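All protein chains but one are shown in place.
The block that comes next holds chain A.
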Amino acid sequence: MNENKNTRVVIGMSGGVDSSVAALLLKEQGYDVVGIFMKNWDDTDEFGVCTATEDFDDVVRVCNQLDIPYYSVNFEKEYWDKVFTYFLDEYKAGRTPNPDVMCNKEIKFKAFLDHAVSLGADYLATGHYAQVRRDNGKVELLRGVDENKDQTYFLNQLSSDVLAKVMFPLGHLQKSKVREIALQHNLATATKKDSTGICFIGERNFKEFLSEYLPAQPGEMQTLTGEVMGTHDGLMYYTIGQRQGLGIGGPGEPWFVVGKNLEENVLYVEQSYGNDYLYSDSLIATDLNWINPEEIKSSFSCTAKFRYRQKDSKVNVTILEDGKVHVEFAEPQRAITPGQAVVFYDGEVCLGGGTIDKVIKNEQHLDYVG
């Protein structure tokens, strides 16, 4: 145990309960723990107040309780260039991006990892619910033990080289246990509410936020057969499968977004949750990352998630050229959304993932999906 004192672990601390407990566990294991708060977004208001101030203050209080040094690092520029620009570009392209996946890939496990290494860190730790298995030089990403909290979906773009330098101290715990540990130790963040939504938007209204950066172009809502059902506020505000905010009244079942036509600025809507237009049987994904690429065959069966917190579905994966894959579903899937991640699993092992690009049914690209 005492050998750990010569192992420096830099832990990314957000001011939330998860990273607080992760730091506590590392400290209890005797590591040389250094807490670092990342400031990725400048939301300073006209009074010079930013939400990061309070979060950093929580980091300070927890680190003082644990008696570990704490620092802050500013990645606002990197975040803007690598994550936010991508985020806006995807919306402009009519897709639904996943900034958390990009943030993990470009910021937390790249820029921040480099920073940690420059501080003499042997490992970088975070409060993610995921596990790293190290076995005879082989490094794998495993799901977190808490099925509800498992965050491997967001970590699908990491490489085994990166994971070799990473620790997830919470991966073997249930979230309820993490809260319990925080309370037992009276940590300053023990009863702090979990953050929700995308980090840079926070509790604000998503629509309002987006409209500050992208011009909204209202247009028609139509059925796929061309019947005009109303107007939309701008295509970027809608995602495939969405029910809320359409404002279509009338008799019968509720209405859902089934697709977008960017050229004509039309939002496609159809009636009922189980509408056939929402279903597909395969997809093409791009930007594939395999955590251990040497183990990936040209065609194989596994399970996949198409959204966070979705149950796994059985799929067949075929590797195509240019780092693309064709993913066939064992059962038709509802509301597969371009821009979101598709992540592959072999049992508990996360194999990697990519970005959903095209949605297919009966060997036809569903162009209306976008």
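Assume a contact is a pair of C-beta atoms (placed from the backbone, for glycine too) under 8 Å apart; a residue touches a chain by one contact, two chains touch by 3 or more; residues count from 1.
FYI, contacts and distances are computed from a predicted model.
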| item | value |
| --- | --- |
| From "Deoxyribose-phosphate aldolase", "cysteine desulfurase", "Quinol:cytochrome c oxidoreductase quinone-binding subunit 2" or "ABC transporter permease", the hidden chain's UniProt protein name | "cysteine desulfurase" |
| Contact partner of the left-out chain, one of A:114, A:276, A:346 or A:367 | A:114 |
| Sole contact to the chain not displayed, among A:34, A:103, A:125 or A:315 | A:34 |
| Absent-chain contact - pick from A:6, A:74, A:148 or A:217 | A:74 |
| Touch list for chain A against the chain that is not drawn | 34, 36-37, 39, 48-50, 52-53, 55-56, 59-60, 69-74, 114-115, 118-120 |
